[in-house]
Each structure stands twice: as structure tokens, then as C-alpha cells.
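Okay, structure first, notes after.
Omission of a single protein chain aside, the complex is shown with its protein chains in their original locations.
Just so it is clear, A and B label the chains in written order, and each chain counts residues from 1 on its own.
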Amino acid sequence: MAVCAAIVGKDNSPKFFCCINPDEELTFQYKVLSSLDIIEEKLNPASKSASEMRELYLGQLYSLETCKIYGYVTNTKIKFIIVVDSTNMALRDNEIRSMFRKIHSEYADMVSNPFYIPGEPITSKSFDSSIKNIITGTV
Amino acid sequence: MADDILFDLLHSEIINYTLRNVDDNEKDKNSDKKDEDLSNLEYIGFSTGYRIIERLTREMPRFKDELDTLKFICTDFWSAIYKKQIDNLRTNHQGVYVLQDNAFRFLNRLSNGKQYLEVAPRYVAFTCGIIRGSLANLNVHCLVTADIQSLPSCKFHIQVQRV
């Protein structure tokens, strides 16, 4: 399904990054990083779009020849980003949305984990596998 | 019912525990007994609030502004933690909010009126922390103080810190 998922903190630094194909990690990091510009713009209270959009799911941020990038920002300004292969036409908006909701739920659990300090990069192995399962659709 | 009371009991035990620890540490300093050091308790609340808010806002639409956020605190948030809503929210629209709970959960079982008024601050410190932590994670940085005139009613003053 999706090929990459990222969690970016309030300060726009990466907290978690996972890629189905580890070789592509660097390229995806560039793409995800660039998409932050758009997320920021969408959240900018001065711009018109922000006040209208009250959903946490931001929809598609932008699409490239090879992939499409979707965003989701929690109320606590934690950004979730999913990269989907462009060739994957089967994936509908609703499925992306539910993927994000699952990630959010995992993240909320993560934050409740006493061994995780909010704001630090997430290193939990079980979290990593949960997210992988979510984006590959195995859950 | 048992699960409700469990939280109350745990809360009061935490208070006892932290205050005892503070006492042990402060003993040699021979400090004034009047001002209890509730900062530990407040910090526990802060950490709790910071973490729990992620879960509580999961299903919420994005907050439009500060006031919207505060409204959430008064309603959904308060219901989730204290099983009732805030009775009154007031603001000067300049970053000061006063949340009034006429029957605050942690004070409800203590007394009616002035008895135990002296020790009542212990029972709101944790909540002040929770509010501050929750708002901090929602990017509203503030100071939270509580004001108790008569049990079990309580006012929380939130002063937003503008950068």
C-alpha cells in the first residue's frame, strides 16, 4: 500500500521514519521534508485554507511523478506523513484517512508509554512494526 | 463505581506520597510549613496532561483558536477526567481564562464549606499541572493557578504566556 510513513515533531524534526524499501529512505526523506513546507502553509492561520479545514487529515500535499504524499496533523502539531506510490491507483482517500487514524492511535499509545519522552525520536521496535503493518495494510 | 473511586484514591495517595517525600527532604532546612511544596505534584500533573491530551484530542477536529481549545478543555476534556463539565468559563480575550467547577471531583468528598480549606490546594495542584501540560502540548503555554473559596467549588486561572 503505502511505501513510507513519517512522524515529524512540533519542531519539524523527524521523530520516526519508516520505509518499506530501506534503500529509498534518503529519497523519501527529501520528499517528506519538502512536504513540510506545504503542511506549514496549510496550517498557517493567516491563509484562508487553514480556517476552513478543520479536519486533522490534510489530504494530498503534493504529487510527484513517482509518488503521492499525504499529510495529517494532530491537534498537538505532530505531523504524520504517508508516501504512496503513484502507480497505486487502488488506494482511495478514505483508506489513506483510516491509515492516518490508525497511526494516530498508535502514536497516542506511544505517548502514554512511560519509556517514551514526548519530543524524542521514537525508537520502540513494536511501534515500528505496528506502523509498518498499518502502511502495508497487514492490519 | 469502583473504578471511579480508584482514581480518587490513587490521587490522594499520590498527594500523600509526594508530600511525605518533600517533608523528608525539607526537614533539615526547617522551612516554613505554611507553603507546602506542591511543585512535584504539579509536575506529575503536567506530564500526565502532556501525554493524555494526545489521546483525548484524537477524535477532535482541529481547534480554530485558543478559545476553541479552552472550550474543549472545559467540555470534553473535563468530562473525560472529572466526569462533568466545567460550570463556567470566562475570559478577558487577552489570554486570561477562568474555569469554574462548582463541584470539583477531588474536593467533593472532602467537605462542604470551609473545613479543610487549608489543605485544599494539595488537591488541585495535580489538576493545575494537567491543564498546563495539556495546553502546552496544544501549543498554548500558560500559567495555571487555582483559587478555592469554599469547598467543593474551585476556580482555575489560566494565564496564557504570549511569546
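The working rule: contacts are C-beta pairs under 8 Å (C-beta built on N, C-alpha and C of every residue); 3 or more make two chains touch, one makes a residue touch a chain.
Operating definition for what follows: contacts and distances are computed from a predicted model.
Peer 1: What does the UniProt entry say the missing chain is called, choosing from "DNA 3'-5' helicase", "Trafficking protein particle complex subunit 9", "tRNA (guanine(10)-N(2))-methyltransferase" or "Proteasome assembly chaperone 1"?
Peer 2: Per the UniProt record, the undisplayed chain of the complex is "Trafficking protein particle complex subunit 9".
Peer 1: Could you tell me which shown chains are touched by the chain that is not displayed?
Peer 2: Those shown chains that the absent chain touches are A.
Peer 1: Quickly run down the residues of subunit A that touch the omitted chain.
Peer 2: Interface with the chain not displayed, on the subunit A side: 11-14, 17, 25-26, 29-30, 33-34, 36-38, 40-42, 44, 46-47, 49, 62, 65.
Assume only the chains that are shown with their structure count from here on.
Peer 1: In the complex, go through subunit A and note every residue touching subunit B.
Peer 2: 10, 45, 51, 53-56, 73-78, 101, 104-105, 107-108, 111-112, 118
Peer 1: Provide the residue numbers of subunit B that touch subunit A in the complex, in ascending order.
Peer 2: For subunit B paired with subunit A, touching residues are 50-55, 57-58, 60-65, 137-139.
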